[in-house]
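Reading through the structure tokens given below for one structure.
For this view, one protein chain was removed and the others were kept in their places.
Moving on to chain A:
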């Protein structure tokens, strides 16, 4: 059992390590490590202690990078850890596995361990960078491996184990697999991980022990400790006035964080495996209700014995008679006249036109994925927006309306759902025009949700804000297209957009892409220009890929 889980996890990890998303997050992690001790005069900081920073000892650098890594990877890392089960389902690997005696718990455990390997590999790189940073900085050339690695072991690993468990859990809950899952996780992350630094919630980052230890050092150095505040997160700060010399957490101070860590790891295992209670299927060509008439249940049976029923549903000819599911057409195909009886040269002659509006509609249909209710949501949002009067340059419905198309946008720029559909599209003419059709298919939903708020803003005389709303409606699909084609997956956009959105609703002025803060917001023309640049970059990337195909 253990070796089987190990083999599964290793294969899964290898597969993921070779995806572009992994590289993006890894580069982010390494950048974080370098910023932990700002190079030269740069003022970037990962760990803030009011207006002070520590001497770059092993312990300090280790702690700073470990905390930064925990915050960053619990958000961005979650994005790439997620989706492993969906991928097995899409690729058909799930069905191969279903034919083995692997149990459900074993399967989920394998995914969990694979997630741990994923995070572990990133942390290894981060710790290496931390060491390099300490040596480059040259504040202290005494390398203390224990104090360097202790915060990783005590804080980061347990927290990321819990994140790894949550990623497995989200994968087993059908509704949480897509964009909704990303939104839910963002909220969880805000509350738990950011909350942990504020000092209110559960101390998942071990901040109490760390800050207490630093306060002791400050007090011993005769500094006032009352007004000292701590924070983890990337900031640019010009106010660093002094340094302090903190050796880092020592083994003697490990007990408190270690207890939290053990609890977290226990919880992580539970979270990862609880899905086994309801997760049970790789049982059809796709797990879809329409296929379920004679559908198999429990491809991973409780005894681990395979019940391969999907094969029996293959080619209509083999369809058991008297079993009339919604897939009745299959039965008809064996009973009715056999295929290929017509002469294809006598069919309606197709007429060539240009790739245009039809292609746009086709792409839109793929983004909406047959979920007609999505348009109902647009209508509801439009009515709400019509009912609410704008408040100065901002319209209360607009930011929330801009969340509604997020699942659509995260499908842009890649064909994750379609598998190797690229093979079919690769032989179609005019890739650039089709790329543009894809872009406009993403802009259309944005305009659909932003139109009414923009009209109300314009009606209230807020012309600049109305233009800002429309510019924002161009920017996000362009961003989605770029993220999607860069990583060939939905996760980067699903990570970047919530951050951007969060900054926007909190009126971080540079991030106010909807222009809700009036004259403090970036100019609508600039936003639209940025949108054009992002879209052009995405299309250029496509063109390059096409040129070297």
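Assume a residue touches a chain if its C-beta (ideal position, glycine included) is under 8 Å from a C-beta of that chain, and two chains touch if they have at least 3 such contacts; residues count from 1.
Going forward, contacts and distances are computed from a predicted model.
S.K.: Which of "Cysteine desulfuration protein SufE", "Cytochrome c oxidase subunit 1", "ABC transporter ATP-binding protein" or "Ferredoxin" is the UniProt protein name of the chain not shown?
M.R.: For the chain missing from the view, the UniProt record says "ABC transporter ATP-binding protein".
S.K.: In the full complex, which of A:104, A:147, A:434 or A:491 touches the chain missing from this view?
M.R.: For the chain that is not drawn, the touching residue is A:434.
S.K.: With respect to the chain omitted from the figure, which of A:177, A:215 or A:415 is a touching residue?
M.R.: A:415
S.K.: In the complete complex, which positions of chain A touch the hidden chain?
M.R.: Residues of chain A in contact with the hidden chain: 284-286, 288, 290-291, 313-317, 326-330, 332-333, 336-355, 358-359, 361-362, 365-366, 369-370, 415, 417-430, 434, 548-549.
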